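Of the protein chains in this complex, one is absent; all others appear in place.
Let's look at chain A:
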């Protein structure tokens, strides 16, 4: 019979190896050795002062473990068979990382044994003697010549605690995993406490064979009710442990007086029968249950990282190559958007710029013209022309320069505006260009030709004077003839001269006005010509700039696109490989899971009963 569970155990060990879990393998090996050992190690645990030591004494009918009122048991005590009564403190060397020898064959080379006199056992168990300061965890070994012990029973007494973490103390000898059965002792004066139930739940995880011993039934009358409620508590907590009420006092008394009835009353026969059944059945049903438990623990432990890996793989999808692919895709889209954006920006800005520049130039020339108008409303072109021409020339050049300056600034600004669209690509994208003021701006101006100006020549003046004086002289000559004066007399001549003078002045004014009008028209024409030429120049310049910017940024966009597409392509490739790899890994994991499930199934079949199935598949 031993063969089947041994095979399963070996299979479990192999699985541990393939999964590279040396720690689990260690446990499994230890368990194997322990199961092959015919001895039955019974661990006695419980809260302080529940009568654990007394229970052991009562089981073997000998005062093996010291019993006291306060905290008596400090070191775990191992009670086993010996030909003659003997005791020793066994202490592992300090900071020993290596596990001790398997049960029953302590590696004598590793541990330090200090023999104890029999009357010193109590002191030894309370940790007072035999222990080296600074040494590793120690325990006391008590050997007694008893039939029950000789049959292979080993009882391990532990220091009481209500902390799950402190269960069994520091010594490995008192670890519940190394025991074949665990007795949890709880006295009859109260029901199981929360701490005890926690402890039970903790122990049953690694150790299927747990018995709750309700001690001190002699103390209270209603121990049956307490036992009933305790069974209820166990059922509620889902702990499948039988409860055996006992009274160590009665048992010891029965042994002293050889009273069979009292012994039966103490409840011990049931407990001892249970232990003996475990002892004889160790190689069979106990071992199978153990293997089942081991399989359960191991499979759970092995499955946990696999499950976790499957779970994280979903998460990785968000962060791995796939996400890089998505990012690259987003980059491509972004670049496309960016290229439309900058083109629009450029066209809009350039149109704005042209209309602005034109308006500016027109504004400037209009101001010049207004000044010209004002000047020639009064000034005589004949006198002021030269000064004026010089001023006009200067004003126009200034206007042209200012306008051009602004054009340059605006162009620069437009270039920056467009370049701002490329900000996220992070490098300096301004074109390596700068517009400068053309040096020959002044020369490009049209020449101002002097308009033909009518001068009021002396002959003209004479002629006009004559024409004017003639009428006056004739008019007054005729009137004076009536007075008997000749036609030509001093009065008529004087009047004639007066009229002549007036005519000359009038004519002179008219001429001046005409001259002024002529000059204004000429200048207007000139300025118009200037304006047209300048506007054309500006347009040319702007168009040139636009073309240059377009070329520059198109080139840049293409460059960027190439880079981005490249990265997109590599990301895609990477993602594809990753998906393939992951799928492969998933298949591997599933395969491993299936194998684990098979192993678990196999172990389940060892005992007919199925325990709860292990959750192997990842949760949906």
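Everything below uses one rule, namely that a contact is a pair of C-beta atoms (placed from the backbone, for glycine too) under 8 Å apart; a residue touches a chain by one contact, two chains touch by 3 or more; residues count from 1.
The rule we apply is simple: contacts and distances are computed from a predicted model.
Per the UniProt record, the chain missing from the shown structure is "Dynamin family protein", taken from the list "Dynamin family protein", "Putative ABC transport system permease protein", "Amino acid/amide ABC transporter membrane protein 2 (HAAT family)" or "NADH-quinone oxidoreductase subunit N". Contact with the chain not shown here comes from a single listed residue; of A:114, A:249 or A:276, that residue is A:249.
Of the listed residues A:147, A:194, A:273 or A:563, the one in contact with the hidden chain in the full complex is A:194. Here one chain is not drawn; of A:36, A:237 or A:262, the residue touching it is A:262. Touching the missing chain, out of A:218, A:278 or A:537, is residue A:218. With the whole complex as reference, residues 47-49, 51, 54, 69-71, 160-163, 189-190, 193-195, 216-221, 223, 247-250, 253, 262, 265 of chain A touch the missing chain.
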